[in-house]
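What follows is one structure encoded as structure tokens, with my remarks underneath.
For this depiction, one protein chain was excluded, whereas all remaining protein chains were kept in their positions.
We just call them A, B, C and D in the order they show up, numbering each chain from 1.
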Amino acid sequence: MSRARFLGIACAVFAAIALAWLVAAAAGVVRPIFLPSPASVVAQLAKLAADGTLWTDMGVSVYRILIGFLLASAMAIPLGLLVGSYLTWEAAVEPLVDFVRYMPVVAFVPLSILWVGTGDAQKFLIIWIGTFFQQVLLVMDVVKRVPPDFIGLGRTLGLSDRKIITRIILPSAMPGIWDTLRITLGWAWTWLVVAELVAATSGLGYRIVVAQRFFQTNTIFGYILLLGVLGLVTDQAMKAAATHLFRYTTRGR
Amino acid sequence: MSRARFLGIACAVFAAIALAWLVAAAAGVVRPIFLPSPASVVAQLAKLAADGTLWTDMGVSVYRILIGFLLASAMAIPLGLLVGSYLTWEAAVEPLVDFVRYMPVVAFVPLSILWVGTGDAQKFLIIWIGTFFQQVLLVMDVVKRVPPDFIGLGRTLGLSDRKIITRIILPSAMPGIWDTLRITLGWAWTWLVVAELVAATSGLGYRIVVAQRFFQTNTIFGYILLLGVLGLVTDQAMKAAATHLFRYTTRGR
Amino acid sequence: MTAPASASPASPPKLEIRHLNKSFGTGAQQIEILRDINLDLAANEFVSVVGTSGCGKSTLLSIVAGLETFDDPSGGRDYSPVRIDGAPVFDAGLDRGVVFQSYTLLPWLTAQQNVEFALQAAGMEAAERRRVAEEHIALVKLERFANAYPSELSGGMKQRVAIARALSYRPKMLLMDEPFGALDALTRQQMQELLMQVWEQHRLTVLFVTHDVEEAVYLSDRIVVMGIGPGRVRETFRVDLPRPRTSEIVETEEFLALQHKVLKAIREAAQRLPG
Amino acid sequence: MTAPASASPASPPKLEIRHLNKSFGTGAQQIEILRDINLDLAANEFVSVVGTSGCGKSTLLSIVAGLETFDDPSGGRDYSPVRIDGAPVFDAGLDRGVVFQSYTLLPWLTAQQNVEFALQAAGMEAAERRRVAEEHIALVKLERFANAYPSELSGGMKQRVAIARALSYRPKMLLMDEPFGALDALTRQQMQELLMQVWEQHRLTVLFVTHDVEEAVYLSDRIVVMGIGPGRVRETFRVDLPRPRTSEIVETEEFLALQHKVLKAIREAAQRLPG
Partner (left out) sequence: AEIPAKPEAGTLVVGVQPWLGYGPLHIAAEKGLYKKAGLSKVKIENFVEQKDINAAVASGALDVAAVPTNAALSMKAAGLPIKIVALLDVSTTADAILSGPDITSIKDLKGKKVAYEQGATSDVLLQYALLANGLSIKDIEPVPMPAANAGGALIAGQVPVAVTYEPYLSTAMQQDSKLKLLYTAGVNPGLISDVLVVREDVLKKRPGQILALIKAWDAALKDYNADVAGGRAIIAKAVGASVDELKTAFDGVVFYSMVQNKDLLPGSFSGKTLGDVADASQKAGLLEKPVAAGDVVVVDFVKAVP
């Protein structure tokens, strides 16, 4: 299928949904407080964009996500590599990670305030808690799928364990790790909203929560859609990067 | 590494953490309201178990998770198979799923009430929203990793597209799908807590939220640990099931 | 010095390949792999393709199998350079059994189940399936490993399971890509005999890729020598040795002469300048 | 009728295998694969292992390579049935170059980079690495494909890259599992010559698994025939043909006689009852 056809289908689906929304709102089947009209949502977004709120919110949230997510990834990838490569590490870390990752992130909110206060560090922490443990497991699973033959090759070349990890396991697992990052980045956005429930005065999540309190349904919808679009863009960008970075996999028969 | 050694290391790690907790609590470095002593947590759990609260909460929560998660999985696996197998399906579904999965689950809570009321259905829905979209993507990624040679084999045997999906792609992707289920089950528990914020009168998440309100830190800790243990047990059970179900993969060299 | 590639046999061809071209990649990165391949196989003919490594034998076989696309300069929707019984080929199908160079066994099925899988696809009933699968597993001498998973088999054993599978459902046409590559001399000879036997009994048409010229001469009615840069049919040899052939034939004057001729042709085809 | 498997050569053995046993699985599912293998290789000796498919050749090679475990009834921690230069072997290492039956190329590196990868592991400098890699890529006739990824290479080409890699860093010992299995006759002959040349120049010790008896006779100082059920050394043949050997030798009386003897031994070893 050509790139154009793919895009065409995707756009058609989005257009159909937008149309359904337009019709539903116009027909008044749902109260505007729950389903505002597209026009009012767009108007509200335009207003927030004009007075700068939108950009501040977006800037702040992107910053928080970025730091929290990068911290989590920077720790999860090496740990996942170790846990996936050595049984000793797996025994020490994997059950613990399993144990922690089932604990509800929401329950950590009060604790996070206690540990790191109410500043941005607390937001990083919540995003970190929400993604790090899942990432470790996902990276571990990817690493375990590295063909044993590749590792055998490294061993016959007398590579040290460290080199086997950095020069064979890591590159071999890289496409899978990239997928993991792409997928967990999506959740980071959800945790952002949880994090911004506390002690935030700006940010996309904060604005949504406040708008919910104040019945500003058009703001809620506008921001939720904005999040969707941001996500879609990052996702497609990461996918495009993957086909570029991991060219060698796609050329295969 | 032997099974016994693995277990030994894992247990040692848990024991070390428990010990650190014991010492920290005894030394009084942290206020008990933020870090209750192990004894008080155990006592509180015992109390809640004795008066039946614990069992009701657990029963209710497990029921909600089970239904919500099974619904999500039952829908995500077939859809993920289609999306991973056909480019047309991918074009129609994948960008939409990407779009939706970035939307914060927390923001859907009021909408979920509007759509399905305040009963258990609403809890199922929140859990569903939190897991379904992620599952579709994960299953899709797994399906795309099915070796093209296997599909080629199916084609040379003149299998219909449907049969190729059910008889070749599905079994080949099954170990990966099983991993996906195991990993997403972990998140379902987090969404449970979010879901039980609304109109619940029992459930582990509900109890944690109520306990937070009254700084009953020992209940919070007890329940969080309980969630961790429940998660650990399901995880290890699913792993054991996998080594049994997918024997053929482990026998390889 | 070259016999026409599409030496038309008496009966109408089972397989026709006409002006087949194939390249990989696009734009500046495009590499031409096959150029203007023309080849006919009569029904029940056994044709081997030989040629230096990388000349496009596997690619050719994949295209005939319907697993790989071909270049389509005409752009017509129902044009295919490959025809079977006169009908253009666009996709793979049960009419052509395939043994790949890299033996593709489904790892979640045992050896026996891998064969049964194909039989089921061919619409055979459960009891019958079992019987036929057992029979073919026995033909490739793997009775003791019927219930082993592919990961528990050696390279040669996997290849034999793939052979058993391809033979079991009796496709009218067999496409084999170095099927005996991983077999020791003894097993290879047994498998060759098995193939001959099935081929004669069931009047199969076989397109056979091999790098073993002795094997090619021993088995074939015709041998196609491919050259490189891009892959082209360079020469075709008719093998007029009497059938049934026994292992003694290998040492006859005639056999050795032909073998040398083919070898020489391969060498020459490989040494031509690309382009 | 059997020459002692561990015919002790004059010089102290480079490789010693003593009472090697190997089984897969545990408990009731346990299958014995290798039983009491004893084998010595002198320095610069070229020994081929032949035997019917599934007799345990690849397993034996993997154990010598240090990639597969062995059964250890003594339970001693520093006991190993395999010794190199007198030192027990527990793990793989740069001293043994390996070419696997299934050519293991790293898919994210080009052909050239795959060779350079090994050279880097051997501690060679960047510029030198590049030169040596290019040289070896040329030796296996893949100059034009130096920058192609494995997924863009044919089966035989991948195998040649693996050969180039194993030769490039001059391990003292080469372990090769059907390295020429996917090559056409011409390329195979070129590769054999290349191997001979490197072997003679660098005084390598080679343990070579093949299913081609002609190849075994042509290349080896000694041929070990393995039998099945479980895998055992059944017979050993010393190849006393003069060196350097040229392709004409293949047709000499002596050569053919030995080839027949080995083939017969394989056949007999394969037909013995299991156990």
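We adopt the following convention: contacts are C-beta pairs under 8 Å (C-beta built on N, C-alpha and C of every residue); 3 or more make two chains touch, one makes a residue touch a chain.
As the structure is a prediction and not an experimental result, all values here were calculated from the model.
Participant: Using the touch definition from the top, which of A:174, A:199 or A:225 touches the missing chain?
Facilitator: Hidden-chain contact among the options goes to A:199.
Participant: Which listed residue (B:110, B:147 or B:171) would be found touching the missing chain in the intact complex?
Facilitator: Residue touching the absent chain, from the options given: B:110.
Participant: Just name the one of A:14, A:55 or A:215 that touches the chain not displayed here.
Facilitator: Only one of A:14, A:55 or A:215 touches the chain omitted from view, namely A:215.
Participant: On chain B, what residues meet the omitted chain?
Facilitator: Spelled out for chain B, the touching residues are 31, 33-34, 109-111, 113-115, 117-118, 197-201, 206-207, 209-216.
Participant: In the complete complex, which positions of chain A touch the hidden chain?
Facilitator: 31-34, 109-110, 113-114, 117-118, 197-201, 206, 210, 212-215
Criterion: only the chains that are shown with their structure count from here on.
Participant: Round to the nearest whole Å and give the separation of the Cα centres of chain C and chain D.
Facilitator: The answer is 29 Å.
Participant: Between chain A and chain C, what is the gap in Å from one C-alpha centre to the other?
Facilitator: That gives a centre separation of 49 Å.
Participant: Indicate the residues of chain D shared as contacts by at least two other chains.
Facilitator: In chain D, 102, 152 touch at least two other chains.
Participant: Show the residues in chain A shared as contacts by 2 or more other chains, in ascending order.
Facilitator: As it turns out, chain A has residues touching two or more other chains at 251-253.
Participant: Report the residues of chain D in contact with chain C in the complex, numbered from low to high.
Facilitator: For chain D paired with chain C, touching residues are 24, 50-54, 56, 58, 101-102, 144-145, 152-157, 160, 178, 181-188, 211-213, 263, 266-267, 270.
Participant: Quick check on the complex: what are the chain C residues that touch chain B?
Facilitator: Checking each residue of chain C against chain B gives 65-67, 91-98, 100, 102, 104, 106-108, 117-118, 121-122, 149-152, 169.
Participant: Quick check: in the complex, which residue numbers of chain B touch chain A?
Facilitator: 1, 5-10, 12-14, 17, 34, 87-88, 90-96, 98-107, 110-111, 114, 130, 134, 137-138, 141, 148, 179, 183, 186-187, 189-190, 192-194, 205, 208, 212, 220, 224, 227-232, 235-236, 252-253
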